[in-house]
Structure formats: structure tokens, C-alpha cells
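Of the protein chains in this complex, one is absent; all others appear in place.
Labels run A and B following the written order; every chain starts at residue 1.
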Amino acid sequence: MSNITLLFDTPVLALQLLADGILVGAIFALVAYGMALVWGVMKMINIAQGELVMLGGYVVIELAKVGLHPLAGVPVAAVVLFVFGWILYRLVIFRVVDRDLFISLLATFGLSILIQQLANGIFGSDVQSVDASLGTLLFFGGMLTLAKVKLIAFAAALVVGSVLFAFLRYSRLGQAIRATAQDARAARVLGIDTGRVYAATFAINAAICGAAGGLVAMTWIIHPYLGLTYTLRSFMIVIAAGLGNVAGVLGAGAGLGVAENLAGFVFGTEYQTACVFLLLVAILVARSTLLRRGRRYLQ
Amino acid sequence: MSPRARTAALCGAILAVALAAPWIAPAIVVQMAFLWLMILFALTWDVCGGQMGYNSFGNVVFFGIGMYVCAVIQRDAGLGYFTAVFAGMGAGAVACTAFAALLGPAMLGLRGPYFAIGTLGLGVAAADLAAATEYIGAGSGMAPPVYPGGAGSARFYYYVLMALAMLAWLVLRWLYSRRFGLAVNAIRDDEDKAEAMGLHTTRYKAVAWCVAAFFLGLAGGPTGNLVGFIDPRELAFAGPTFGVWMVLMAMLGGRGTIWGPVIGAAIFHVTQELFWTYLLGWQRVAMGLLIVLIVLFFPKGVMGWLAERWPRRFARGAVR
Partner (left out) sequence: MSVLLEVSGVRKAFGGVVANDDVSIEVTAGAIVGLIGPNGSGKTTLFNSIVGYHPIDAGSIRFEGRELSRLRVPEIARLGLVRTFQQTRVYGEMSALSNMLISIPAARAGFASMFAGFARETVERAEALLEFVGLAEKRHLLAGDLSFGQQKLLELAMALMAEPRLLLLDEPTAGINPTLINGVIERLRRANAEMGVTLLVIEHNMRVMMGLAQRIYCLAHGQLLAQGTPAEIMNDARVIDAYLGAH
């Protein structure tokens, strides 16, 4: 708790936490964007979201071991996960799409456990990461450090998000996706192959997660069990921002990143994830109470 | 035989086998004890889940609290072994019920997937908090006192867990026959309608969660002692295992029925033990796959399948 006073004594520390939080928050926001996409279009909540991120990280890590620079590995991870996502849809997810939300929750939870344990078996349970060897920017006489790789990851996340946004806005498939999101039956009647739309949506989401995972591998660490935390983070951001709100997702992502860093600093890193999860519960309850005032429910 | 006599005979047979089991198959007493725990897990989950429509992914939080409260009392209260165990169990149950009563109105105000994920978050947060708290051993866990009587420990806790599971089954069966049973079913079928009819939905929801919390709190202590070592993530607040399995077992057997969770727990537990024995190394992968298969292909469970095949015997629709 004395750490709080430290924050006020040395404002540069607060700035560091803020900067790190915003930088990593963009990656959170990216993953949340994917979850919101799947939720809005396929009306399902993908609990395996974090596992897709984890897999993307491992792709970059394994490729780095054979000499591919991690920055180049990120697009590769996106492509690999795109294919993986498409296959996953055709094998499993398509059975879940038209059922109720609880079934999708449970099925994707089972998938997340499956993928998690497979990754544990294949890659081992040690934490791994890649060193992009890009150096660090120093400010304020060395008190504020911004790892260049984190800046690049931040920019990359924004770029991917913007590309996705533009794709959804202006491309044929993007429009088909948005039409299906609004009214699947109407879309079908108008000749849109909703099966392909769903497959594409899920695959795109997987690709986003893959890219995000690659960025995480460069800036942080990857291990088989980081999935659930990412899933819950995404869920929190989507709830806080609302399904259609892109700017909100970015803001909420940044906010979460900063909050997490602050919590880790003030309470100690071993409490960091616990704070994240409790924040999730708090946001849900707060949102529900606010809605109840207006006599509506989180539907 | 009339249906009532049939049920009584069935229960009597189960009771006889259950009482004799540790003597018939002493090598697998621990596994059989866990079977009773699984039955209790599935039954308590179903109160809020299958019967009331509030699918919790975080009931394991009560299990863990019960386990730690009991262990702390055993360690610190300076009581004789058995007094400590039972006092610890009681304290655990009280703590969990209080916790559920406190958090219930807020958490149960969340609907559908929000309740599921909110409780999931609660469960995982509990695991992390426990793993960070030195008083209860933090990440290294803690060990309850050794059972005074060597090998008899497994047998003793087998009977305790058996008694708890049976007690839970009897209490729930009674509850479902009262107004409580109809009320939670009404909340499941159409909560807005129930509210529009003036039902005290908040009350019923909170009580349902408290009932589940009570039994889970009771069961935590004995399990901790049975295993001999309490790990915060692998045993006490084991969300991705126990926490999810609760849901699956009730689904496998048939949600919303009194026998469904029992059947589901039995099948699930036996399968899991077989996986552990024959698929060592890949048993968790197999469990993940099993979960997906059950959810996709068998969501109505055994009781649901029976109701479709023999509707006259098994379908719902009779007033209790």
C-alpha cells in the first residue's frame, strides 16, 4: 500500500505505468474487437478466444526458433490461425451457432480446455517469449522506458484494427457479415450464404487473435494457460464498451491495461490477475444495476 | 411395486452397496469417495443451473472457501482432531452460506451468459487470491493435520462425503417438492413472467445459491483432508476442472431432474478415472474433448434421452 505514495512522490512511475498500460491495452482491444465481432455476427461468446491468442504466440515463437524475425512472424501467425479458425468452424463451431448462448459458452469452454491441454502437451508448460531485439527509448534521464517493440506492437494493433474496420465497412464480404449480424434470416433470404459468412467471421477473429498473440510473444510471455485471462479481459472490454462501439473498445482496452498495471504495482504482481477478474465482476454488477434503474436487463 | 416402493427399494440397494463399498473394494476407496463428491457437485450445481436457469461457472468458490476454513480451524483452533474437522466443516458451511447471501442479490441480478462469466471470474479470482495469501500457504498450499489412525483416513472421509451427498440429495428432493421447487422452475422458464406475477424472485434465487453454497462449504473440508494437501488452483478453487465438470455432469445426466446429476456424476467420474488410468499424459485433452462432445451431441443428457424414448415413464409433467 505504501506503493501508492510512491506513485505520488515519483510521478514518472505513474507515467510509466500509464504508458505501458496503454501500449498493452491496444492488444487487449484488438482481441476484444474479435470477440465482439463473433458475438455480434454469430450470437455466440467464444471462451476459447484466449487460446487462439496463445496459439498465435506459439506460432511466432516456433518460427523465431527457425530464424524468422518475430515481426515477420506476426502476419504468418495471422494466416495460420485464419486457417485454424476456418477448420474449427467447419468441425465444431457450426454446430453451436444456432443454439442458445449457454451451449456456445460451454462448448467453447470445452474447446479452450482441449486446446490448452494440447498446447501444454506439445509446447510444454514453461513460459516462453521471443526477443525482437529492437531496443528501448529512454526518457526523463532513464526513468521512463518505452520498449520499441511495445510501441511497434501498439501501432500494429491499431493497424490491424483499422484494416478490419475498413474491411467490414467497404468490402462485399464485410457487408455480408454486417447484414448477417443484423438479421441472419433476412440475409439468407437475400441469397447470402450465412454458413460462409460465419466461417469467415470466425476465421477472421482467429486471425486477429493470432496476430495479437504474436505481438504478445514479442512484448510479454506466452504459456499454455494464459488463455482464460485474455478471454475474460476481452469480455470485460466488450461489456464496458458495448458491441458496436469501436472507439469505446480501444478506450476500454487502454483503461484495462492501465488499471491492471496500477493494480499490479499497488497490490503486488501476484494479485494482478485477481484484480482483473474482480474488476470484471464489478463492471458486470455495476452495469446491471445501472440498467435496472431504467428497468432494463443486460440481454 | 408402486413407484414409491420402487424408489425406496432402489435407494435402499444403493445405500447398502454404498455402506459396504470400502470393505468390498478397499483399493479404490479414495476414488469412490470422490464419486460422492462429484455427485454432490452435480446436485448442488443443478439447483441454480438446471432447476433455476442460472448456470454458474464459479460454484467452486464455495468449495474452496469451505476447504480453507476447515483447514485453518484444524490448524489454529487447538481442538482434538475429530472435533476440529466437524467444527471446521460447520464453520465452512456457515462462511459459504453467508458469502452467498451477501453476494447473491448482486450476482443473481445478472442474467444468462453474464451470470455464467461473472461467476467464472469470481472463481478464478478466488484461486488467484488464495495463491497469493501467505496465511493459508499461498501458492505452495497447505496441509491439514494428519489423520490419527493411519490408513483409516480414506475410509473415514469416504463415509463423510457419502453422508453429505446423500443428505444433499434428500434435502434437494424435499425442496423440489415444496413451493421452492416450483418457484425456481418458474424463474427458469420465464423470470419476467414470474416477476410480473409477484413472485419474490430475488429471495428464491438467493436461497437457491445459499443452499448450493452450504453443501459445497460442508464438502470442502473432508475433501482437503482426504487428499491430504490443499493446492489453491488444483484442488480448492479448481475452476477448469471441478468448476466446469459440475456443469457437465448435470448436463450429462439430465439437468433439472433429481436423478440426472447423480447419474451424470457417476458416468462422468468413472470415465474420468478410466482416462487417468489408460490415457496418462493425455487425460486432460481427452476430458476437454469429452466436454465438447457432451455439449454438442448429448445436451439433454440421460434423463432427457429416457424421457424421449419412454415418455410415459420418464417425461416431466406430473405434479409432485
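As a convention for this text, contacts are C-beta pairs under 8 Å (C-beta built on N, C-alpha and C of every residue); 3 or more make two chains touch, one makes a residue touch a chain.
Being a predicted model, the structure only gives us computed values, none of them experimental.
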item: Among B:L175, B:A213, B:V262 or B:L289, residue touching the chain not depicted; value: B:L175
item: Residue among B:L199, B:I267 or B:L296 that touches the chain left out of view; value: B:L199
item: Touch residues of chain B, complete complex, unshown partner; value: 175, 177-180, 182-183, 185-186, 188-190, 192-201, 203-204, 207, 256, 316-319
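Convention: only the chains that are shown with their structure count from here on.
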item: Chain A and chain B: spacing of chain centres that average the CA atoms, whole Å; value: 32
item: Touching residues on chain B, where the partner in the complex is chain A; value: 55, 57, 106-107, 109-114, 116-118, 120-122, 124-125, 128-129, 131-132, 138-139, 240, 244, 247-248, 251, 281-282, 284-285, 287-292, 294-296, 299
item: Chain A residues touching chain B - in the complex, by the definition given at the top; value: 45, 92, 95-96, 101-103, 105-107, 109-118, 120-121, 228, 232, 235, 239, 268, 270-271, 273-274, 277-278, 280-281, 284-285, 288-289, 292, 297-299
